[in-house]
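All protein chains but one are shown in place.
Moving on to chain A:
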Amino acid sequence: MSVAQTEALNFECETGNYHTFCPISCVAWLYQKIEDSFFLVIGTKTCGYFLQNAMGVMIFAEPRYAMAELEEGDISAQLNDYDELKRLCEQIKRDRNPSVIVWIGTCTTEIIKMDLEGLAPKLESEIGIPIVVARANGLDYAFTQGEDTVLAAMAVRCPDKAPEAEKNDRNAIQKLLHFGKKKEEVAQEESEYVDHPPLVLFGSLPDPVVTQLTLELKKQGIKVSGWLPAKRYTELPVLEEGYYVAGVNPFLSRTATTLMRRRKCKLIGAPFPIGPDGSRAWIEKICSVFGVTPQGLEEREAQIWASLEDYLQLIRGKSVFFMGDNLLEISLARFLIRCGMTVPEIGIPYMDKRYQAAELALLEKTCQEMGVSLPKIVEKPDNYNQIQRIKDLQPDLVITGMAHANPLEARGINTKWSVEFTFAQIHGFTNARDILELVTRPLRRNNNLKDLGWEKLVKEEAKV
């Protein structure tokens, strides 16, 4: 394949009919992440049935998550929104007594113009529980951007000054790292850090990954002052003007903007810590902002790559097509290209070229260094057209939403659910292997079955 070095990334907006999960799905992981929270999704039966069936979370989440199901009286404004929400929130307070109630607005509350932001402050002071309002609706957002709406709303609620007394132990991660240590030891440990302005990271990650990334930065002498979100709402990080912030997820552009504009924080624009290449670039960028020369990162990256070799052999030279679902596509594609794969197309529901600028630059650089063509980036793709393109291209792997996986498999195309990358631990050096475990699984499975000759399991060539 010849490579034009001058080639620039090609963006296209197909504005087609595409499927992703509704952004309210973020409650599936956020209620687990923020342990003292209660999520109230204000929407219709359609929203509730989605969470129950497609996400399968309702049954497990019962105690800390519920629907405020809008009925005909609510829609036709015969009932008073404030009174109705008050009744529900009082019941939630009685039953669960959470530290925060997060109202998740939906398409329906948008359309009937329910003034959630107006209602919340009054109700919050009346019932004595903070109410955070996030508009995770499908009119404006796709899938993972739901998290973005929640974090952007929470960013506004972060304290702007830590009370003196608590200052030393408000941060849960620091507490964990200092657990059981004497004061002198803590003080001694503090000296392991270089002197730099406070840094807060944003993005919801499982606790083990939070610890891993915090430790990676600690190795460079960089102290993470807090995470948005924290394990508990009461432990939201302090955000003073001039604090530095860095994101770990590519779908958090609104949160980034809020942190910059409303909280006057300085955003560190870096590629995302996904894959050893991204993780190194992310740490390096943070180091460079604080004037720290990174130690041992190159070796660390090399060592991780070496440990991935068995998986790399399976995917080198193979092609992967992203239909577009969770906005992790650019980062994953960049990592997989570095692994030796080719990517003809990256579908993505929404592309914020500014927030993802560093990631896009790394993608471009990676393609040049690996000597492969730049992928076509298709925003709001049309799934029907994509399936035609997949038929023509016959990629070795398609990363797709759940609705298309089985039909593609039945036509002999290897697939992986994009949603698995949303839920798996994929960030940092440590978890690079887990990404490849997912990516190679369909290839390994189908390798195991290849002698059976069961490739196409539909009779007529599908009328797709």
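In this text, a contact is a pair of C-beta atoms (placed from the backbone, for glycine too) under 8 Å apart; a residue touches a chain by one contact, two chains touch by 3 or more; residues count from 1.
As a working rule, contacts and distances are computed from a predicted model.
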Inset, instruction - Determine which name in "Carbohydrate ABC transporter membrane protein 1 (CUT1 family)", "RNA polymerase sigma factor SigM", "Succinate--CoA ligase [ADP-forming] subunit alpha" or "Light-independent protochlorophyllide reductase subunit B" the UniProt entry assigns to the undisplayed chain of the complex. - result: "Light-independent protochlorophyllide reductase subunit B"
Legend entry - Hidden-chain contact residue, picked from the options A:156, A:410 or A:449: A:410
Inset, instruction - By the contact definition given up top, give the residues of chain A that touch the hidden chain. - result: 17-25, 42-46, 48-50, 52-54, 58-59, 62, 65-72, 74-75, 79, 84-85, 87-88, 91-92, 106-108, 111-112, 137-143, 176-177, 179-180, 207-208, 211-212, 215, 303-304, 307, 349, 384, 387, 401-407, 410, 429-430, 433-434, 437, 457-458, 462-464
